[in-house]
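Removed: one protein chain of the complex. Kept in place: all other protein chains.
The block that comes next holds chain A.
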Amino acid sequence: MSSRQKPALNRLIRPILICGALALAGCASNNEVSRSGIYDPYEKDNRQTHEFNKAVDKYLFSPASDGYGSIFPAPVRQSFSNFADHLSLPNDVINHTLQGDIDAAALTTVRFVVNTFFGIAGFFDPATEFDIAREDTDFGETLHVWGAAEGPYVELPFFGPSTSRDAVGLVTDIIMNPFVVLFQDPTQYIGVVAYVVDAMGNRYDYDTTIDSILYESADSYAQARILYLQNRRHTLGVEGEDTYLDPDFDPYEDPYDDF
């Protein structure tokens, strides 16, 4: 297939995949939650994926990240991280817009423009100095804003903990990423490369934390699951008084009620 035909085909495939993704998200809205606030009907498969991910981390990702971290000093890693963040801004703008959050979309656009021109294509982050904070978002959050329920917990190969809703979000973000849509290879893969490099930087920076969860806990699968779900719900703003109303999964549940 010539490279000229490929984008045309991509354009055709993309809407089909998105429709499929949205249909899946619809299925995901069956929101049964167990007593502990964790709905994990695929636990057996998830645990297999978890073992796979641990092996990938142990033999590939962790050593690679160690190498990356020891070769490049912190300021250089920070620049790469800035660049990866920068490349995900257009996608953030789209998602903020889809969520109806025009302020965040506008602010993110300004951030993108400022860092493109004054931050040397996003390798530096003067926007933060100007108090234009990054408001990270994704299509999983968009689905949440649109009313899609979290759905079952899933552990994805390579990507790790997720929910069925956020897995759909992740796939959509990858397919819909403006860099992937607008550019042809190899430029369209720059976001992917930056993402992996950034992930290695995070793996290196948070080495102790990640090692303690994956290799030192009694049940690393359950730890990763509870940490992810709590943090994700917090990020999506499922907190405050709403959380207190949910007796099953409430970080603020009153332990004194048990005794």
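The rule is simple: a contact is a pair of C-beta atoms (placed from the backbone, for glycine too) under 8 Å apart; a residue touches a chain by one contact, two chains touch by 3 or more; residues count from 1.
Note that contacts and distances are computed from a predicted model.
K.L.:
For the chain that's not shown, choose its UniProt protein name out of "YCII-related domain-containing protein", "Phospholipid transport system substrate-binding protein", "Peptide ABC transporter permease" or "Isoquinoline 1-oxidoreductase alpha subunit".
P.N.:
"Phospholipid transport system substrate-binding protein"
K.L.:
For the chain left out of this view, which of A:Ala74, A:Ile120 or A:Leu182 touches it?
P.N.:
Checking the options A:Ala74, A:Ile120 or A:Leu182, the one contacting the hidden chain is A:Ala74.
K.L.:
May I ask which residue of A:Ala64, A:Val145 or A:Ile226 touches the chain that does not appear here?
P.N.:
If we include the chain that is not displayed, A:Ile226 is the one touching it.
K.L.:
Residues on chain A that touch the omitted chain in the whole complex?
P.N.:
Interface residues of chain A facing the absent chain: 74, 78, 208-209, 212, 217-219, 222-223, 225-227, 230-235, 239, 244, 251-252, 254-256, 258-259.
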